[in-house]
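Pasting in a structure now, in C-alpha cells, and then I'll have a few things to ask.
Chains shown are a subset, placed as in the full complex.
Read from first to last, the chains carry the letters A and B; within each, the first residue is number 1.
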C-alpha cells in the first residue's frame, strides 16, 4: 500500500478544490471546512450562485475582505474577515447549528484525515498529537448535511492510505461521507461500497486502488476527472 | 427599581466568587467580552469553571485567566492553536477540559436557558464525545443524551444596550452571546454604547431585557486575541 513506487503527478490542493466545486448545485447552501474545502469558494464555475454558511452565524458570505477593508466583527469560522453577498444574514450560534444539524445545508465539504469504506470520517485529531485537539463544528456539520463531501490528499505524507477499511483515528461521525475528492480520484460512498467515479489525469483505476486501503468498485471505464 | 447600568467594569464583576461557573461569549476573535475578562483577571477569582467556544488566544480573550491560573475546568469546542496558556496548564494537569462539539455546546447552553433537562442528538454517536453518555435509538437514529449546561454568570459582549437591558449585536460578533445571555443566573453585558430605554426598535431587539442583569460600557479592548 506504500506509494514510493509511484511518482506520477498528483493534483494540487487548488485542483482538488476546483474539482470539488463542480459538485455544488446552483443555489445551494454550503458550508466549507478548514483546509482544502476553504479553497473551493475561489473556484465556483461562472453562473453558479452558492450561499456560503459559516457556523459562527453567517449565511451569504462572499470572498475574503480586501486588505484595509477588513471588519473583525465580520469573520468566518477560520477567523478570516469576509465580505457579504446581497441577501446575507446574521444569526446566533444555536440557529447556526440548527442549520447544520437539522439537515438544512445542501452540501458540506470537510477536510479529512481518514474516511472508511462505510463513510465514517475522522478529521479532528491525530492520534498521539500533543494537546487535547479541537472539535469545533465538524461533528455537527458531518451529522447533519444532506450531502457531505470530503476533500483530502489520497495518502498521508508517509504514503499511507487515508481511505481505509476502518478508521484508526478518533472519529468525527459514522457513515456520514457521500463523496471523497482527492488528488487522485472522485469516489462515492455507496451502500455496496466505495464506487470509483473519476481518476486524476494519467492515473488508472488500478493505480488508484493500489493507494487505497479499501476495495474500490470499478464499473466500466473510469473517466478522467473534469475540472469545468 | 434596581439600575442595571454599572459605572465600571470592576464593579460589574465584583461579586463573582471563587468557584463560579461562568459562560464567556465570542468566536473567532469577534464578540468577546474582553474588558470584563480583564476585570475578572484583576479581581483574581479562582477555581473558575469556564464555558467558552475557545480557550483564549495568547494573552487575549480567556488567555489571561489561564495565564493567572484562575480556571480549573473548561467546557469548550475548540481550544484553539494559539491557546498557549491553556495548553500549558492542560499539559501540567492544572486545568481539566470537557471537549464538546460546537453546536452541541450551544444547544446544551440553550437547554439550560429553556428549562429543558436534556436532549437526544445523533451528533457524536460512535465518537469519543459519546463516552459515558446514554445511547439509544430514537426516530430511527442512534442518539446520545446530552445534558444542559448552566452557569452562575455569563459575560457577554453586545454592541448596543438600552438602559433597561435590551441588546443588539454587531455582525458576526453575535455568535454565542445571545444564547449564553439566556442561560446564566446573572448576565453581565459589556457594550459599545448605551442608549435610552426604548431607543431600540422592539422588532430589532435580539436579547430582551429580561435576560440581562448588568450593563457596562466597554473600555477600549475590542479585539484582544
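Here is the rule we use: a residue touches a chain if its C-beta (ideal position, glycine included) is under 8 Å from a C-beta of that chain, and two chains touch if they have at least 3 such contacts.
As the structure is a prediction and not an experimental result, all values here were calculated from the model.
What you see is one copy per chain type; the file as a whole holds them as A x2, B x2.
We take it that only the chains that are shown with their structure count from here on.
Averaged C-alpha coordinates put the centre of subunit A at 30 Å from the centre of subunit B.
Within the complex formed with subunit A, the subunit B residues making contact are 27-31, 53, 77-80, 87, 90-91, 97, 99-104, 106-107, 109-110, 121-129, 142, 169-179, 206, 222-223. Subunit A contributes residues 54-58, 71-79, 90-94, 96-98, 100-101, 120, 130-140, 143-144, 170-174 to its touches with subunit B in the complex.
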